[in-house]
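The other protein chains are all here in position, but one chain of the complex has been omitted.
Let's look at chain A:
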Amino acid sequence: MNFLTIFARNLKQGPQTEAFPLGPAFTPERLRGRIEFNAATCEGCRICERVCPANAIRFAKTPDGMTFDCWHNTCVFCGNCEFYCPTDAIHQTNDWDLSHVNADKFDMVEHGLIPNQTCVECGATALNTAPMVKNAKPPLSTEEYAEVRARCPKCRAKYLKNRKVPA
């Protein structure tokens, strides 16, 4: 009797399987899928590289700056990088469709470049990373942030130290 009710209900509801690939697949908002990297907000702290259990994330110094590579074929989609990233520069999208032909296997990489810049104060070549100013008090204004960003790490520290006065 019990099963007959289920049978009647299932007959009315139709198949439970998803129509994919002919229809859309169930994809929740929070699904942990493909990695997305935003070089503009990266502080270059490289914590993601250290917490990645699969060693899928690599930073490398090049003449143009520092490159970021996340190998999706090595990635285990655990989300440690996103969780420990202080500025949300690395983010997991809910795009799960990573199927590809074998010829593309070396292209399954999320690539980013933190470019070099010339420090506006001392003229040294340094990375144009997002400044680590989360704990700065009072919070930096947009102009101040841009000014800090245009400097090399040494001049950034100097700038923030001298800044205390106007508060």
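One rule holds for everything that comes next: a residue touches a chain if its C-beta (ideal position, glycine included) is under 8 Å from a C-beta of that chain, and two chains touch if they have at least 3 such contacts; residues count from 1.
The criterion applied here is as follows: contacts and distances are computed from a predicted model.
One chain of the assembly is not displayed; among "Spore germination protein", "Propane 2-monooxygenase, reductase component", "Carbon monoxide-induced hydrogenase" or "sn-glycerol 3-phosphate transport system ATP-binding protein", its UniProt protein name is "Carbon monoxide-induced hydrogenase". Within the whole complex, the absent chain has one touching residue among A:76, A:98, A:122 or A:146, and that is A:76. Residues of chain A in touch with the missing chain: 2-3, 6, 16, 26, 28-32, 47, 50-53, 76-80, 83-84, 92, 94.
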